[in-house]
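One structure below.
Removed: one protein chain of the complex. Kept in place: all other protein chains.
Presenting subunit A:
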Amino acid sequence: MENSEVLIDCRSVWKVFGDRSREAIGAITGRGLGKQEVLREFGCVVGVSDASIQVRRGEIFCIMGLSGSGKSTLIRLLNRLIEPSLGQVKVKGRDIAAMDAATLRETRARHIGMVFQSVALLPQRNVLENAAFGLEVQGVPKDERNRAAEAALAKVGLSDWMLRYPSELSGGMQQRVGLARALTSDPEIILMDEPFSALDPLIRRQLQDEFRQLTKDLGKSAVFITHDLDEAIRIGDRIAIMKDGVIIQTGTAEEIVMNPADQYVADFVAGISRLHLIKAHSVMISAGQWQGAVDGLPRCSPEADIDALIGQITETGSDAIAVEEDGKLVGIVTIRNLLLGVRGDADASAH
């Protein structure tokens, strides 16, 4: 992952809102003014301040922050729904601010899909027509775009609902249509602006898992905005934490939970369960230490987290799980190992 191609490269981007934003930007670059001073002197609000992120091919990048942290502004800077005041955003190596209108439309239509918190399904169109909207705009013939939309709807499990109207669907189903609409145009990058925030907790979890699975299966990259750290950890390969327009820390869930950059992040991650962060490979014992039969045991990968392992144990009633990598047995996780892992004694249980 470290070496793969950077699809979105966002460097030192600022967004300042207000009538005197130009002067404010001058003062920020010239005199090094901070957020508070800018607000006092120019009456301008700094939405995003010196943000840099790199999104790599195949990666799900989460931006986590509370409301007003600037995360929704930041994601709109990535496809230029909002013009940056300062800094550079490159999509697939091309500076998006330098594009003319036609090139920008082309980039948005073919390379960057977007899913909104409000879903924004056109109420006058049925599910199929909504899903085909992106290709319709590109002038793709009806047969062809309907075929693509049907395929995308099948991926999100809505094949039976294609001729229904958005008002006939539940919130979760509507958001699936929103996702299918973004997938129909087959973009490399999908921007997700708090897509699941308005849904019931149960539906939300289900969609989170489905979304992650689908994105990985299709090899898409995604930028995912959320105010929920649990969601960010569940979905994201890497997470950036934002506060007051500033990105405080960027890293994997494990890095952030284990080494919070400051007190704010530390407070945030304090209540986070380690269940999803500790993986099978760090709690397993070697196969030789296991006396029982291996053949009858359920299997898992070294990357499976403790939560998933507990699930497997309780479902199958087995005493242990065999850890396999590329079809080869690499270790065994027993119930004892799991209990130690839950307590956080990952290293102690390994041997």
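Keep in mind that, in the parts below, a contact is a pair of C-beta atoms (placed from the backbone, for glycine too) under 8 Å apart; a residue touches a chain by one contact, two chains touch by 3 or more; residues count from 1.
Basically, contacts and distances are computed from a predicted model.
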item	value
Name per UniProt, for the chain absent here [options: "NADH-quinone oxidoreductase subunit J", "Anti-sigma factor antagonist", "Carbohydrate ABC transporter membrane protein 1, CUT1 family" or "Glycine betaine/proline transport system permease protein"]	"Glycine betaine/proline transport system permease protein"
Which of A:133, A:165 or A:264 contacts the chain that the document leaves out	A:133
Contact partner of the left-out chain, one of A:12, A:36 or A:118	A:118
Of A:15, A:56, A:108 or A:155, the residue in touch with the unshown chain	A:108
Interface residues of subunit A (partner: the chain not displayed)	79, 81, 104-110, 112-114, 116, 118, 120, 122, 124, 133-134, 136-138, 185, 191
